[in-house]
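Yeah, one chain of the complex is gone here, protein chain that is, but the others are all in their spots.
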Amino acid sequence: MLHEDRLFPANEATRAIARRIYEGIEDLPIVSPHGHTQAGWFVRNEPFPDPVTLLVQPDHYIFRMLYSQGISLDELEIPPQRLRPVAGDPGGKTPVKDPRKVWHIFASNYHLFRGTPSRLWLDYVFEKLFGLTERLSAKTADMYYDTIESKLRTPDFLPRALYERFGIEVLSTTDSPLDSLEDHKAVRESGWKGRILPTFRPDATVDPAVPGFQENVAALGKLTGEDTASWSGYLRALAVRRQYFKSMGATATDHGHPTARTADLSESKAEWVFGKVLAGEADAEHEELFRAQMLTEMARMSLEDGLVMQIHPGSVRNHNAQLYAKYGRDMGADIPMPTDYVHALKPLLDRFGNEPGLSIILFTLDETAFGRELAPLAGHYPCLRLGPPWWFFDSPEGMRRFRELVTETAGFYNTVGFNDDTRAFLSIPARHDVARRSDAAFLARMVAEHLLDEDEAVELAQELTVGLVRKAYKLEAVRSKE
Amino acid sequence: MLHEDRLFPANEATRAIARRIYEGIEDLPIVSPHGHTQAGWFVRNEPFPDPVTLLVQPDHYIFRMLYSQGISLDELEIPPQRLRPVAGDPGGKTPVKDPRKVWHIFASNYHLFRGTPSRLWLDYVFEKLFGLTERLSAKTADMYYDTIESKLRTPDFLPRALYERFGIEVLSTTDSPLDSLEDHKAVRESGWKGRILPTFRPDATVDPAVPGFQENVAALGKLTGEDTASWSGYLRALAVRRQYFKSMGATATDHGHPTARTADLSESKAEWVFGKVLAGEADAEHEELFRAQMLTEMARMSLEDGLVMQIHPGSVRNHNAQLYAKYGRDMGADIPMPTDYVHALKPLLDRFGNEPGLSIILFTLDETAFGRELAPLAGHYPCLRLGPPWWFFDSPEGMRRFRELVTETAGFYNTVGFNDDTRAFLSIPARHDVARRSDAAFLARMVAEHLLDEDEAVELAQELTVGLVRKAYKLEAVRSKE
Partner (left out) sequence: MLHEDRLFPANEATRAIARRIYEGIEDLPIVSPHGHTQAGWFVRNEPFPDPVTLLVQPDHYIFRMLYSQGISLDELEIPPQRLRPVAGDPGGKTPVKDPRKVWHIFASNYHLFRGTPSRLWLDYVFEKLFGLTERLSAKTADMYYDTIESKLRTPDFLPRALYERFGIEVLSTTDSPLDSLEDHKAVRESGWKGRILPTFRPDATVDPAVPGFQENVAALGKLTGEDTASWSGYLRALAVRRQYFKSMGATATDHGHPTARTADLSESKAEWVFGKVLAGEADAEHEELFRAQMLTEMARMSLEDGLVMQIHPGSVRNHNAQLYAKYGRDMGADIPMPTDYVHALKPLLDRFGNEPGLSIILFTLDETAFGRELAPLAGHYPCLRLGPPWWFFDSPEGMRRFRELVTETAGFYNTVGFNDDTRAFLSIPARHDVARRSDAAFLARMVAEHLLDEDEAVELAQELTVGLVRKAYKLEAVRSKE
């Protein structure tokens, strides 16, 4: 199923260059600085459950496509979000009554994924991990199911064994400030050499639109011993948790706001808005203003503690109201919207944009911003770097457009390599492979058109694969500890 | 003039694949589910008039380009819109005094169309229909004129003969609810085997900004015997006409609103807005709100009668005020604007987005929405499908960008194949040929880069050419009647 030249340009001379570039990066370690795996998997090191609970249930790329073609979530036995934490979780109990039946639905509709990155990732997992080389279909569904299920029960498919087999150098998770990081602690103390790092994602405590915001702020106070009912106590509490995350290996924060808006309010105005949101008296504009101010507060704290800041804006979450009411969030109904950066980031940049110690990695779901705003911003401000194409754009075409739109203005060195950004642990090598092949293809085209020399392309490929990632996410220290 | 490999990638290996894919679809029937031809042409079956009245006068792609280069509409003898219904109409009387002179202007400026799809379509018509193989120019103008004019007088060039020669399986027109559909009726009763289906396009009766809106609503009442001065009577009247269209073979509706905005007002609020627009007391926001509500009402009716809904938003109509005053609409001065879908469609989708019986085909003139909003929406909601690239983007580059921006998120199966969307009857095979070649080229690149196997590409090409079209527009029934 997997052709050795997949994703390389058809032109023979260019393809030969792409092969040579790829050879230099194919076997480099996987540096995964942003994603949604769980530290607990590596603490417990239990087997992953059946194929459906592993590959279908937790993957909104997959069930959204099936749903879009009229297959109901009931047929797929997709549970509501509150029952889904265990889905795909090694050792988790499967909530699926008839996984083989669901697998058949998936297999019979595998043609729907033609042309999607899911197809690329799945074929890679099927062939490289499970040795399956005939295409998935209704006909091969049982053979697939049996093969995968039996392999999952072998020691080679336990989380730690896979981590090592995948050649992972470091794997960052994404965690709430309220998380005790007990699992991260347990990994560190286990003697196992894998490096699982937490990331400080404070949305639940800084975004008033998150259900339970007030309770979360109170819990933050309890956890830190700070008076989070006061603005200064609230900020201190966040700083304390950041410090704790840092002590557990965190090198970065992450911020999933609806927009990229920032603010630089006076102390008293900020305190006033905090009072409004905490009292539950804020309207939408107050909530937006508070989030905006919090991005600037986070930048200020980053200057103090050195954590790299990631901003992931621009998604209309839970667009499907009926599904949200019934199933909760993360049902494949998050839809991007136009996202402004040039005005939105100005207040933060006016205050901290030239600080040598600050580092902010920007992401977008609005590709029009790449050439128009993001590359010009990152090609000027010393604190800004551009994250890789995200979510719907984590794909061969998305990566090609990203490089085409960004490189001429911001160069390669204002980008930060690849993020797999996934909760699908098994797909991590597949995703990095697509990124490496896409980079090799892009660089090969530049060499073939004499825009770069081949030695430069080879060096750049290394940078995009590991060098710039380690640097941007300050992972050198982690590495040198090995 | 027409190279057999036109539009295929230059790389030899990829081109060979494209050829093989194209072979499988080249001769498939033409399914044309959306366009602007006239049923009457096939009733009367009279010859098309001279070359100019056939090819220049009615084609705003052509006269807008000539006009943009300083050639006046007077020189081209373009009549005001109210005198134009007959233009291009077989059997229509030509209003052009000196068609040969106009033809010479067109021929002498044929270089202006280099790189445009008009050039591709025209060359196809010239060579395939009229046997002309030397490029059109001042030098060949008379030869062209004489050849075309004489052929138009032969029986082979009568509308029904052309329909059959083109291999058309079904041809949908676009019609006002006030249209009696007498011509459609006559076609059905004629015994001729061609299938000409009406499409219910209610703009004139649901968009208060259309001149004559109030009169149209009154006429709708007269036609149906409903009291269209009342909100409930108005809705009933529309439902009655939809039913009538359905009885005449219609499978779809079409909605050409300025924006994609929808609303889900309370009964009383909807009634109030209807009162305002009917009284002519509505401001722009009321008008927009009314159109928004009517899209949701149309979706509700679609759930009842099964008509597929098409939405074509985002055009600033009649941008050129002076030309509009003098000539009326459709003068080549409709200009696209940024178009939101993610917020605009939410009210409708909140109400009906998960209904299994609903089917909505979305179009856009704002390509930035393809990857950012439309593919994510269509890749989730079961009721949504994406129409092909429309109008200015019905072109090789437009089609390539569409597939590149849409496929990775929505796949191929949430798209609906090609629409020729034309009033230029003679260009229909040319337009479908460009679409088939563009699809073959896109799929061949995927095969060459090992993203798809060739058997999958061959199957997909069939789907894009006929399978998905018949399914999306519910044309299977029509076909099985043959």
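In this document, chain identifiers A and B correspond to the written order of the chains, with residue numbering beginning at 1 in each.
Keep in mind that, in the parts below, contacts are C-beta pairs under 8 Å (C-beta built on N, C-alpha and C of every residue); 3 or more make two chains touch, one makes a residue touch a chain.
The structure displayed is predicted, hence computed values, not measured ones.
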Considering the complete complex, of A:56, A:349 or A:399, the missing chain is touched by A:349
Given A:219, A:410, A:434 or A:475, the residue that touches the chain left out of view is A:410
Of the candidates B:221, B:332 or B:388, the residue in contact with the absent chain is B:332
Hidden partner sits against chain B at residues 2-3, 5-12, 64-65, 67-70, 111-117, 119-120, 135, 316, 319-323, 332-338, 365-368, 392-393, 395-398, 401
Note that chain A touches the chain not displayed via residues 9, 11, 13-14, 338, 340, 342-343, 346, 349-350, 353-354, 356, 368, 371-373, 375-382, 384, 404-405, 407-414, 445-446, 448-453, 456, 459-460
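FYI, only the chains that are shown with their structure count from here on.
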Rounded to the nearest Å, the gap separating the Cα centres of chain A and chain B is 41
